[in-house]
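The complex is shown incomplete by one protein chain, all other protein chains being positioned as in the whole.
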Amino acid sequence: MIIIMKRSATDDDIERVNKKIEKMGLKAHISKGSSKTVIGVIGDVDSKIKEYDPVATLSLDKAVESVQRVSKPYKLASRESRNDDTIIDVKGVKVGGDTFTLIAGPCSVENREQVLTTARGIKKCSAHMLRGGAFKPRTSPYSFQGLGEEGLKLLKEASEETGLPVVTEVMNPKDLDVVLKYADVLQIGARNIQNFSLLKLVGQTDKPVLLKRGMATTIQEFLMSAEYVMSEGNADVMLCERGIRTFETATRNTLDISAVPVLKKETHLPVLIDPSHAAGKRDYVPALSRAAIAAGADGLLIEVHYNPQIAVSDAAQQLTIEEFCQLVDELRKIGEVVGKIIQ
Amino acid sequence: MIIIMKRSATDDDIERVNKKIEKMGLKAHISKGSSKTVIGVIGDVDSKIKEYDPVATLSLDKAVESVQRVSKPYKLASRESRNDDTIIDVKGVKVGGDTFTLIAGPCSVENREQVLTTARGIKKCSAHMLRGGAFKPRTSPYSFQGLGEEGLKLLKEASEETGLPVVTEVMNPKDLDVVLKYADVLQIGARNIQNFSLLKLVGQTDKPVLLKRGMATTIQEFLMSAEYVMSEGNADVMLCERGIRTFETATRNTLDISAVPVLKKETHLPVLIDPSHAAGKRDYVPALSRAAIAAGADGLLIEVHYNPQIAVSDAAQQLTIEEFCQLVDELRKIGEVVGKIIQ
Amino acid sequence: MIIIMKRSATDDDIERVNKKIEKMGLKAHISKGSSKTVIGVIGDVDSKIKEYDPVATLSLDKAVESVQRVSKPYKLASRESRNDDTIIDVKGVKVGGDTFTLIAGPCSVENREQVLTTARGIKKCSAHMLRGGAFKPRTSPYSFQGLGEEGLKLLKEASEETGLPVVTEVMNPKDLDVVLKYADVLQIGARNIQNFSLLKLVGQTDKPVLLKRGMATTIQEFLMSAEYVMSEGNADVMLCERGIRTFETATRNTLDISAVPVLKKETHLPVLIDPSHAAGKRDYVPALSRAAIAAGADGLLIEVHYNPQIAVSDAAQQLTIEEFCQLVDELRKIGEVVGKIIQ
Partner (left out) sequence: MIIIMKRSATDDDIERVNKKIEKMGLKAHISKGSSKTVIGVIGDVDSKIKEYDPVATLSLDKAVESVQRVSKPYKLASRESRNDDTIIDVKGVKVGGDTFTLIAGPCSVENREQVLTTARGIKKCSAHMLRGGAFKPRTSPYSFQGLGEEGLKLLKEASEETGLPVVTEVMNPKDLDVVLKYADVLQIGARNIQNFSLLKLVGQTDKPVLLKRGMATTIQEFLMSAEYVMSEGNADVMLCERGIRTFETATRNTLDISAVPVLKKETHLPVLIDPSHAAGKRDYVPALSRAAIAAGADGLLIEVHYNPQIAVSDAAQQLTIEEFCQLVDELRKIGEVVGKIIQ
């Protein structure tokens, strides 16, 4: 922790802050600059139970201008804690390392024909996992909310036929048990990225977790949410950037492609991209997918539907199977350039 | 719904779209402009269960440039559905109408002395309800997470002594029953504004709900979240603007003061402001509080602590009791100018 | 300047950075923490001509995690350089201190009747200065670009009749001479807030300058733009917050009302609010204006038109004279509460 004192701070002010720091069991290192004094604080400023928050308390002092942390607040998720990439194994499918993983499927599970036809179609073009929503977070209470367990059963059936593991969202703690029966990867949606109760709960399972970044989640907060899952004992966390909210309305969200190299530097966890929700329009999905692999991402979470014209939700952003297959061909070749293999 | 056709659309394209509209049980009204054709669609485009989403499906047509909704997606929350202001009664405390309501208290419940001393202090300066967190949503799993039921009991004790109803946050569906035993108003935090499972659940209770806008929630989405609660049968919803996330870092968030007149126009629900979380710094809280009442808000959710120097969380943004009392004096006088009474 | 070293930094790394600092004529103060080393750098890191930028150069070192400035980059504009409020005198009209100044008028100068009728109207309701655009920055090259010098003459005529000083925008360095002939305050528009050539030029005049914050300008950058003007010798700078660009589209921009207390703390310069451009809709202007004075602003820049129905530009956001007069009554009363006088 670093404390910058106000220009007007006196020696008495500095001494008082020094004493506060010592009372917290920390050590102060005082450095008087030409205009301001800076105090470096040595010791662990994080602890689960404490009488006061050192950062907040010191920032209240009338002679303190600002207080900044030095150490990263995420521990288990940090590159500093583990240098080599985490590689997650989902029933034999690898996520992370040299592999580029394709998780494809419809936005919502709608009916048996849709799920099975789509699963068979994407399987032929190298998709590694099947995605599909049975519980759907919808902005309007009057929109289709998903088929629930019936949808999960259809995903499972498609999975058993094709061998593709299932990635599906859990929104409600009370649905966790039923989702666990059918899912191979538990998806936490963007709207639940700081639903800490839910994060802790999936952290107590032994299923891999796919965390989608929220629309206004900083990269640091994103990693703190991963830390919530990991601190409960579940180390198999995949991060998924899916567009952040900005002033630009030409796309539904703004894909933060820089999040790929930034996350790769900050964490050992695999980083996926969801180009479909970022773009909101099918036309832009191939370009964003190619950008994702070129930037070093570990995979895609991508919406594909055997017949988007009749899709119940998010129809505008789903690729057809033909479009998906063509895209995979391009991704495979770009992968060769950047050292990512599509099995 | 309005469909703007591409400039290149032919008569056959227009006819095809027309037929799609009719197949959905809707009616088309075609208007050929100098450069583009616009189709007005007449009929209800919203229904809970449907084979397809009309907006998404039509936007997929190759000759369609864009599709826009005409009717507001929120119904019960809308001014169009109810012209006069909703006034919520919380154990005799009014929220909405000509009243300006002060909901004050510490960020987190820390201990008996803190809650009781603060409650007594704010009561003397006209506070109408006591706020305090027993379950705390914290970005870090290593931060203080709240006292849980022990904290709720302390709030209840302070409420019984002072007569101030209790406003406290519920984060986890499994905690709802215990929170209901102690709380008079159920607060939904900014991070849970699109936790639809939780919204439905509090919508099934008979306790008033205080909804905090998320950091990246548009006003339309905010009202849709209110609609989730209301559509389950609970009409007593208070909206609370608490700062949105922007590029500016001089304050923790950017208080969207315009949300007050916008929401007042769009909805009949009461609108509160939380200046403490928006500012993140105590120094700025009085100015934002005065702006809130001047702009026409129905009340404040404001952090006050009998001794912020020792507060466990968010110490930097909590007012002292003296500062709060002085602020209430000013607010009362501004309220007289704008027609809002502080009882 | 503070340097945070990477966790992996060795003693040799620290010594190398230490030497770099000394070579720059600065002094290092090393503080070893439990996990990272922090180096405080003492001395002036800013100088107009230099071989290298110390902050950038040091941040390039392979063992450096991050580098932060300690001293504020603005000097003349800073509260640290001048504690009492700057009060600007425009032909006898005061801006700053205990005064609340009303600068009103049409968006664009359209014709003689419009300017004169509007000027007479606002004069009756205590307006202190007349605003109006003769050179208009328009997003489209096909939109009305302003009347140019003809418009300036009409403003001057209205000013001479009513005694209201004229505030008008200068966009183009080549127009500066003609604008200087007619204007009493030179307005720099939001789109030119970092047009440094123009800022320097108005800094060389002896006319007060009204700087409008850009849509994506941080408060620090805003003050740096003021510093550009001041560093050329012109100390009479008024700052005007007019809404920033965020994800919210319910208003044209998001009025950053917190900028008022933040700027009041950081600088001695007067702070105005433009509620008209922030809102983009007339209905919201009174609420934002009341919020402005309640938050401690020093005045308003507000659009008023004697007949908005026929206005050429920004018609949707202009108040009628009656609406303006009614608003001034309310502002006067709120001003009494917060210690701001409307003469």
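Just so it is clear, A, B and C label the chains in written order, and each chain counts residues from 1 on its own.
We take it that a residue touches a chain if its C-beta (ideal position, glycine included) is under 8 Å from a C-beta of that chain, and two chains touch if they have at least 3 such contacts.
Quantities reported herein were computed from a predicted structural model and do not represent experimental measurements.
Q: The chain left out touches which of the shown chains?
A: A, B, C
Q: Among A:Val55, A:Val262 or A:Ile310, choose the residue that contacts the chain missing from this document, as touch is defined above.
A: A:Val262
Q: For the chain left out of this view, which of B:Arg7, B:Lys91 or B:Lys174 touches it?
A: For the chain that is not drawn, the touching residue is B:Arg7.
Q: Which listed residue, A:Ala63, A:Leu180, A:Ala235 or A:Ala294, touches the chain dropped from view?
A: A:Ala294
Q: Determine which one of B:Lys20, B:Lys94 or B:Arg245 touches the chain that has been left out.
A: B:Arg245
Q: Since one chain isn't shown, list which residues of subunit C touch it in the complete complex.
A: Considering the whole complex, subunit C reaches the absent chain at 46-53, 56-57, 59-60, 73, 75, 137-144, 171-175, 191-192, 194-197, 200, 214-216, 221, 224, 227-228, 231, 245, 282, 308-316.
Q: Could you pull out which residues of subunit B are in touch with the chain that's been left out?
A: Spelled out for subunit B, the touching residues are 2, 4, 7, 29, 31-36, 38, 40-44, 68, 70-71, 80, 245-247, 249.
Q: Since one chain isn't shown, list which residues of subunit A touch it in the complete complex.
A: 216, 218-220, 244, 246-251, 254-262, 264-265, 278-279, 283-284, 287-288, 290-296, 330, 333-334, 337-338
One rule holds for everything that comes next: only the chains that are shown with their structure count from here on.
Q: Report the inter-centroid distance (CA atoms only) between subunit A and subunit B in whole Å.
A: Inter-chain centre distance comes to 26 Å.
Q: Quick check: how many Å separate the C-alpha centres of subunit A and subunit C?
A: 38
Q: I'd like the Å distance between the centres of subunit B and subunit C, where a centre is the mean of that chain's Cα atoms.
A: Each chain's C-alpha centroid was found; their separation is 31 Å.
Q: Which residues belonging to subunit A are in contact with no fewer than two other chains?
A: Those would be 245.
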